[in-house]
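Shown here: the complex without one of its protein chains, the others still in place.
To keep things simple, chains are lettered A and B as they appear, and every chain counts its residues starting from 1.
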Amino acid sequence: MNETGNLKIKFTLNGKPIEYMVKPNWTLLDLLRKELSVLSPKEGCSRGDCGACTVLLNGKPVNSCLVLAPQIDGKEIVTVEGLIEDKEFKALKETFIEKGAVQCGFCTPGIIVSAVALLREKGNPTVQDIEEALEGNLCRCTGYIRIIEAVKQAAEKLQKTS
Amino acid sequence: MKLIPPYRYLRPKNLQEAVEQLGRYGEEAKILAGGTDLIPMIRDCLITPKTMIDISFLDELRYIREEGDMIKIGALATHSEILKSPLINGKTGVLAKAEKVLGATQIRNRGTIGGNLCNASPAADTAPPLMVLNAKLKAISVEGERIIPIEEFFTGPRKNALKPNEILVEVQVSPEPEKSGSSFIKLGRRRALTLSVVSTAALIVMDGVKCRDARIALGAVAPTPVRAKETEKLLINKELNGEVISSAAEKVVEEINPITDVRGSAEYRREMSKVLTKRCLLEALESVKR
Partner (left out) sequence: MGYLEELLVKEGLSLVGKRVSRPDALDKVLGRPLFTADKLTRGMLWAKIVRSKYPHAIIKRIDKGKALGVPGVLTVLTAEDIPGENQIGYAIPDQPLLAMDKVRFVGEPVAVVVAENEEAAEKGAELVEIEYESLPAVFDPLEALKPVAPRIHESGNIATTTIIRKGDVEKGFREADVIVENTYKTQRQEHAYLETETVIAVPEINKVTILACMQSPWLIRRMVAKVLGYKQSKVRVIELPAGGAFGGKDDMIPMIAPIAALAAVKTGKPVFLMFKRDETFEASNKRHPSIIRYKSGATKDGKLVAVEIEIIYETGAYANRGPFVLWRATAHAAGPYEVPNVKVDGKLVYTNRVFSGSFRGFGDPQIHFAAESQMDELAAKLGMDPVEFRLKNILKPGLTTTCGQVVDQSVGVEEALRKLAEKINWEKRKREIEEYNRESKRKLKGIGVACAYHGISTSRGAPDWSAAAVIINEDGTITYKGGICRLGQGSLIGHAKIVAEILGVPLSYIQIEGPDTDAIPEARPTHGSRGLMTGGTAAADAASKLRRNIVRVASEMLECKTEDIEIKDALIYVKPDPSRNIPFSEAAKELYVRGYETAAYGFYRAPKRFFDPKTGLGVAYGVYVYIVNIAEVEVDTWTGQVKVERVHTAADVGKAIDPDLIEQQFHGAIAQGLGLTLTEDIVFSDGKILNNNYTDYVIPTVKDRVEVPTVVLVEQPYKGAAFGAKGVAEAALIPTPPAITNAIRHATGIRFKELPVTPEKVYFALKKRRGEKS
């Protein structure tokens, strides 16, 4: 920490090591969006109610609006930008498009992040598993029907190819 | 809703250092763990800490283990870790049940059991199960450590029994006894990601058809989570059946003091306390390991 109270943190973002001087009162979401131009996490509520800012912290989905920037020192952060080559992401990408599970798209990156984490943990998730994985991601457009179908189908796709 | 104001950020290297820092900054400091309650409170201007002591790096407080006849949960164990713990699921199922419906995955991955308790919301989901498990809370300060029975921990809405220089470090519970059954029911305003309108935990220990011990706790129906001891008395040493349980559950309204807020009316909370207590006891009875 320097005299202004800022401090240097090291972390990996989408696989890339980063050193950055942060202010303690920045959230991880602020750091990603305003400083590092990682724009897929969206600001929906700033208090952990909507899940639009979901990212993976050491592999687990968290609301980046509820993590303070200094808290990610030494940690791994992954956003949709870092999942593009991931096999779970690829399967979800296909099924979200096939199933029309996207409307306005604002909640979509957060939902994709939550779904990737689920599919990494459970190869053959039940509908209840999917619901549990996505219960922290609000969507006001789709009524969730297609989203559930798309995640289910992505899991089936992955099962077949593995 | 405001931006998070600047504050002094401290990151202790170990628990000892954290205790010292808290000893130094006391009242003006807040312990930062998962942040899932703290950050919304800061943004809503409910608190404005000048100093935050970030204990989230202290892995020494992140554990779930069995020691002798006690299960010890480090204050930094996240809700997800507790939920997935075979030990918790096997021996204190009532806590696992509550963790399953706490917040959402993102919150459970980040929020800690210590934070949930220290925040002392009357609706804290882990409080009623820990109350029926007769949990003991270990706190540390520069003056040493002390054990606080959970019943004495909650002193008012968002108020707890910790002194300004104390850190909650561990939750200790005894496993659910032999021939016991337990349950937790949360009534929210929707099926997920919701705060309790009423929550109820129950644990009963049976001796044949007779109830040897009964413990009932409720959330969101009083300034703090509450144990319903008078109701429990109506069950202990009784043969338990639907009728006994139903009439005992009526008693629970005398032990609560709910308010009306945007989440529900006092009247509805009173009614639901009875309904949920009854359901919870029936489920607990149903689940008694024979």
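Following the convention adopted for this analysis, a contact is a pair of C-beta atoms (placed from the backbone, for glycine too) under 8 Å apart; a residue touches a chain by one contact, two chains touch by 3 or more.
Owing to the predicted nature of the structure, the values given are computational and were not obtained by experimental measurement.
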Contact list for the unshown chain, restricted to visible chains: A, B
Contacting the left-out chain in the complete assembly, out of A:13, A:66, A:80 or A:158: A:80
Residue, one of A:31, A:62, A:77 or A:102, that touches the chain absent here: A:102
Touching residue (missing chain; options B:10, B:94, B:272 or B:285): B:272
Those residues of chain A which, in the complete complex, touch the missing chain: 33-34, 39-47, 49-50, 52, 79-81, 84, 92-93, 96-98, 100-109, 112, 130-131, 134-135, 137-148
Touching residues (missing chain, whole complex) on chain B: 1-3, 40, 104, 187, 189-195, 262-265, 267-268, 271-272, 275, 279
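Methods note: only the chains that are shown with their structure count from here on.
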Centre-to-centre distance between chain B and chain A (centres being mean Cα positions), rounded to whole Å: 28
Interfacial residue positions of chain B with respect to chain A in the complex: 1, 3-9, 11, 32, 34-36, 39-40, 43-44, 52, 54, 56-57, 80, 103-107, 109-110, 192-193
Footprint of chain B on chain A - complex, ascending: 1, 5, 7, 23-27, 46-49, 51, 54, 57, 60-63, 65-68, 70-71, 73-74, 114, 117, 131-138
